[in-house]
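Other chains dropped; remaining ones untouched in position.
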């Protein structure tokens, strides 16, 4: 049994989803673990992680539109507004998705399904440099 | 310290929740781990996992109704529609719930609370065979 950790940065260009499956797979390969678990963690409260369908781009277009509707920017009852109109919605969209994702590793590979990819979900309008930490445990 | 992995399939009969606590507990017992962690992962983007109240069936009836209302099938602004009216909502309902669930193991057992069960949440109308991967780590 061993543990392996790494961190990497993802530069976003504002609101949207950014696939990081390859970067995570690279950490898993570097860990040389046949069976175990990888956990990916985003160190921010205005961006989140999701595992989402990575084949058809339209599924992501609708995802982005859905969150604009579910958590609108201009809610008049927001009190946390001093960092901009897109700040408070970003915290709520983050809390409705995920801060970490864990994937079992079997036979040296993440057990992702055929259409599953790991994505950073950026909730701010401006681009940000998002830090990701990764932990691999196994043998 | 050791790691133990397994996969199993769950046949669903369309939209709804399907308890898998017993199947996961069986993997934990097979792993013979006294203290550690079990992570359950669903390899799909139109079904998800939840830990939910497993005592009173009405709590699940209301859960299903809530998600029909929160993410309606016939949203006119969906663009990802070629796989059926229930496809895009299934991705959104999945992303609002969870792809993996992790439970600490203490004294050989998952530390689930009295009313907690682990469920597959099927979001498609048709029944599907859903693949679950499980990782147990501990000693």
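Letters are used for the chains, namely A and B, taken in the order the chains are written, and counting of residues starts over at 1 for each.
Everything below uses one rule, namely that a residue touches a chain if its C-beta (ideal position, glycine included) is under 8 Å from a C-beta of that chain, and two chains touch if they have at least 3 such contacts.
If you're wondering where the values come from, they're calculated on a predicted model, not measured in any experiment.
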- Task: With 2 chains shown in place, count up the copies in the whole assembly for me.
- Result: 3
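Here, only the chains that are shown with their structure count from here on.
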- Message: On a C-alpha centroid basis, what's the spacing between chain A and chain B, in Å?
- Response: 19
- Item | Touching residues on chain A, where the partner in the complex is chain B | 1, 35-37, 50-53, 56, 58-59, 61-63, 65-66, 70, 96-98, 101-106, 111-116, 137-139
- Could you pull out which chain B residues touch chain A in their complex? 1-5, 7, 37, 39, 41-46, 70-71, 77-80, 88, 91-92, 95-96, 98-100, 102, 131, 133-135, 137
